[in-house]
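Note that this complex is displayed minus one protein chain, with the remaining chains in position.
Order of writing sets the chain letters: A and B. Residues in each chain are counted from 1.
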Amino acid sequence: MIEPGDDMLSAYADGECSDAEREAVDARLADDATWRTELAEVEEARTLLRALPIREAPPGFWDTLLDPNAGPSAPVAQAHRRGARALRWVTGGAAAAVIAAVLLLPHDSPGAPLVAREFDQHHAIESVRSEPIVELATVGAPLRAHR
Amino acid sequence: MSVDGVPTWEEVAREHGRFLYNVAFRLTGDDQDARDLVQEALLRVRRGLERYEPGSLEGWLARIVTNVFLDEVRRKRRRPTQALPDDPDLVVPPSMPADDAAVATGLSDEVQAALAALPEEFRVPVVLCDVADRSYEEIAATLGVPVGTVRSRLHRGRRMLRAALVARGVVV
Partner (left out) sequence: MSRDARRPVRGAMLLFVLGLGALVAGLGAPTGRASGSDAEQARSLLERARSAALRYDFDAVIVMTWQDGARSRTRRVEASARAGVLRLGDGEVLGDADQRVVGSDDGWHVLWEGKVAHGGVDPARKYLLRVREDVDWDGRAATRVIAVRRGHGNPVRERLTFDDETGLLLRRVQFDDDEEVWRDMQVMLASVPVASTTPHSTDLPGREPRGHAVLSVADVGVDAPRRLGDGFELTGAYRRGSDGMQWYYSDGLHGISVFERDGDLAWDELPEGGRDVAMAGTDAHLYTNAAGTGVVWASDGRVYTLVSEIPSLEVAGVIADLADGDEPGMLEEVTRFVTAPFSWS
């Protein structure tokens, strides 16, 4: 017969033992009071855990996640009407950092390298958030350095 | 809408979101971390849906949220800026920080606090079994360990949890 180890008690409580293992545990439980206590303790922990209520997400969490179109559309229309004027829209900061901006893309010029434009756009944003001179100095930097 | 029985990620989020959040909260012990974990997991769900073969969706979700959780744990360990994980041989977990102690009043809070204090290698199997209701086979597959390892970690985890509750006078 199998010698039942301590680990088997949890498996026993979960119904995850083989038939042979279950027999071995039953046999030992019949004779061993310490084991019966330990099984009771494991079952107690298991019951307490399984009685935990379902933790719900904070209010608004799922709404925000599932409705990404909830963002404002009015400022976009305003930007079109104002043309070259700068956007007036400034968002208030909530818990997370919130940034609102209008990013106008350059035309795709024939032969214009996409990657280089992405470098530029990264540094354009950096220059707004951080110190401008050093950031903007790299805009227009060719990907292959001059020798 | 779903095609060929494969749900969209929105459907997954709507129908299984409560399950996901609950598991995430029990793994992380913190609402903010749970939110991040759920979002990250749904991102992987979205990307993985193309490869998803209809079967146990909750099992698949539990696996994803566990992997995201463990990736974050590993990442924090690679760049330690906080205390190293607890010694797993400690039966009684260290006492809770002062602010958590003030909040924990009901039995559920006590159990949650004891769960959160477990080292991750024990907390994860306990959550997967007793919160996410996965089988030992599934837990073993998720963690990439043998079933015997799942048994022993689960057993030790439950014992540590109970010992913590005894130490706090919650059970006798």
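In this text, a contact is a pair of C-beta atoms (placed from the backbone, for glycine too) under 8 Å apart; a residue touches a chain by one contact, two chains touch by 3 or more.
Because the structure is predicted, anything quoted here is derived from the model rather than measured.
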Per the touch definition above, residue among A:2, A:29 or A:66 touching the missing chain: A:66
Where the missing chain touches chain B, by residue: 9, 13, 36, 39-40, 42-44, 46-48, 50, 67-68, 71, 75, 78-81
Positions on chain A contacted by the hidden chain, ascending: 64-73, 75-76, 79-80, 83-94, 96-107, 109-134, 136-146
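Keep in mind that, in the parts below, only the chains that are shown with their structure count from here on.
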Centre distance in Å when chain A and chain B are each reduced to the mean of their C-alpha atoms: 14
Touching residues on chain A, where the partner in the complex is chain B: 6-11, 14, 16, 41-42, 44-46, 48-58, 61-62, 65-66
Chain B - residues contacting chain A, complex: 10, 13-14, 17-18, 21-22, 25-26, 31, 34-35, 38-39, 42, 107-108, 111-112, 115, 126, 129-131, 135-136, 148, 151-152, 154-155, 158-159, 161-162, 165, 171
